[in-house]
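Note that this complex is displayed minus one protein chain, with the remaining chains in position.
Chain lettering (A and B) follows the sequence in which the chains are written, and residue indices restart at 1 in each chain.
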Amino acid sequence: MFSWFGKVSFVPYSKVSDFAVHLKDGRLMGSVCKKCGYKTIPPRADCPECLSGEFEFVEHSGKGTLYTWTRIDAAPTGFDDVIPYILAVVDMEGGGRLVGWFGETIKQEEIKIGMEVQLVPQIFDEEEIKVYYTVEKPGTTWGKAPAPHLG
Amino acid sequence: MSRVGVIGIGHGKFGRRSDATVQELAFEAYRYAMQDAGIGRDALSATVIAAVPEYHKQRSVAGVVQEYLNLNPLPTWLTEVACSSGSAAIRTAYMAIKSGLHPVVAVIGCQKMTELETADILALMGRVGEVQWESVFGTTFPGYYAMFATRHMHEFGTTREQLLQVAIKNHHYGAKNPNALFQKEITLEKALASDPVSTPFCVYDCCANADGAAVLILAEESRAKELRKDGKIVWLDGVGCATASMSVLRRPDLVGLPSAKQAAEQAYRMAEVKASDIKVADVHDCFTIAELMAYEDLGFCEKGQGGKFIEEKRAYIGGDVAVNVDGGLKSKGHPIGATGVSMAYEIVKQLRGECGERQVPNADVGLTHNVGGIGQYCFVHVFRRD
Partner (left out) sequence: MDLGLQGKGAIVTGGSLGIGRAVALELAREGCNVAVNYRRHDTEAKQVVADIEKMGRKGLAVKADVSSYDDAQKMVEQVVEQFGHLDIMVCNAGITWDGVIWKMSEKQWDQVIAVNLKGYFNYNKAAALVMKDRKYGKIVNISSINGLRGKFGQANYAASKGGEIAMSKSLARELGRFNVNVNVVAPGMVLTDMMEAIPPEFKNKALAETVVGRFATPGDCAHLVAFLCSDLSRHVTGEVIKIDGGQYI
């Protein structure tokens, strides 16, 4: 259910909806095109190179380096209860980029562009299942559920 | 090949226009433009309307504007590419004229942004970026440009003070523009003390939403010369347009806008000019960093030197190129559908020599640089006065 992903979701369905299920189980997924091998994160169903729609999820280590960041003090609707929060744009190991939130292990004063970081899957403390990931110090560990049975 | 010329311009007051509907705002600017051109509605062949629909209660805004301006049954349609809608509408009119289908086209940029409830406006604010992978984390329009600024500061040593110099310049000139939302100068101290929005930005780094309208009337060369007897025609000689990924995750870097660089190259080539030929420019200063990056993307200075450029006052009247001497988005406010047309209005006025105390001396070639969103669209137009 892609609507599980993010504090506020704007996308209920996607051909890569299972990204959110995997994230709940503690796995950050990119995708690989079954036909030509084009790899990317965040995952996408349709290959921009060979136009194939056949893809597979591929687990990513979550390692990356910080490209840029900003601390948001004026929030859009749905985010007022978590300001201030710090957004990061992370260049992922092996290519691709993700937007995320800085987590507990890194204080604002410690943030440096180019620093090595670890993306860690998280689940919100709410009744509805909602998942996200945070940007933490390298070496941070987390639990992964046994391989999921989807569908 | 015949050229496309501007024969009429009009501009209304930008601001919190709770006194008028979007079509009434459009009419203000339309009236000025028609009077300026000295034509009646029979001279028009079509209109192109620029507005961003999601901010209006009225669906299909183009229809209600066309009706109120008493222009039925002329053809019209809406052009929308976020904040660059105005320039997109001008490019559309240019294409319509060049195709031979419509010899005289009125471009109407009009926008209300204050009709919605605050919560709805704030919700729209959170959907500026790519909503599947980015907005879910609460990214905002200032947040994105703030991330560009953070990276630019890291790579080139640009400082907060240099960023705020853009706001100071634009307020300096906006104070002399009766159509601007903010008509007061600001100081660096006041700017630095304003509320934080998204590091490194504070309130004074950011443009404000506004309501407003502007109109441009364009015509095919021979028709322009027939209609505008005083010969004060400004030619649209170069049009450039390029796109970049919606998502910042797929840009090559976040220290410039590739769409702006490419659009400028096209426009310069078409108009047969270089960056150094531009005397006056209106660039898209939605945030202070955006204007700094524009100096670099448009070739007014080298990559990374934008901070120095503004610090050395090279973007003021008397400098290398006068940038945003109508106050820019920062001082005028940013009614997103109208901004692109407002930029063209200023450049045409400058090239006609009608800007009084804000006049750039010997302005013969001018440029508008209009960006949509975070640079997923950019339109650059080069105007010339013979």
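The rule is simple: a contact is a pair of C-beta atoms (placed from the backbone, for glycine too) under 8 Å apart; a residue touches a chain by one contact, two chains touch by 3 or more.
Keep in mind it's a predicted model, so treat the numbers as computed, not measured.
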item: Displayed partners of the chain not shown (whole complex); value: A
item: Contact with the hidden chain (one of A:C36, A:I83 or A:I129); value: A:I129
item: Those residues of subunit A which, in the complete complex, touch the missing chain; value: 24-26, 123, 127, 129, 142-146
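In the analysis below, only the chains that are shown with their structure count from here on.
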item: Intercentroid distance (Cα basis), subunit B paired with subunit A, Å; value: 35
item: Subunit B residues touching subunit A - in the complex, by the definition given at the top; value: 119-120, 122-123, 125-127, 131-140, 142-143, 146-148, 150-151, 154, 195-201, 248-250, 254
item: List of subunit A residues in touch with subunit B within their complex; value: 2, 5-11, 14, 42, 67-79, 82, 85, 87, 89, 96-101, 113, 132
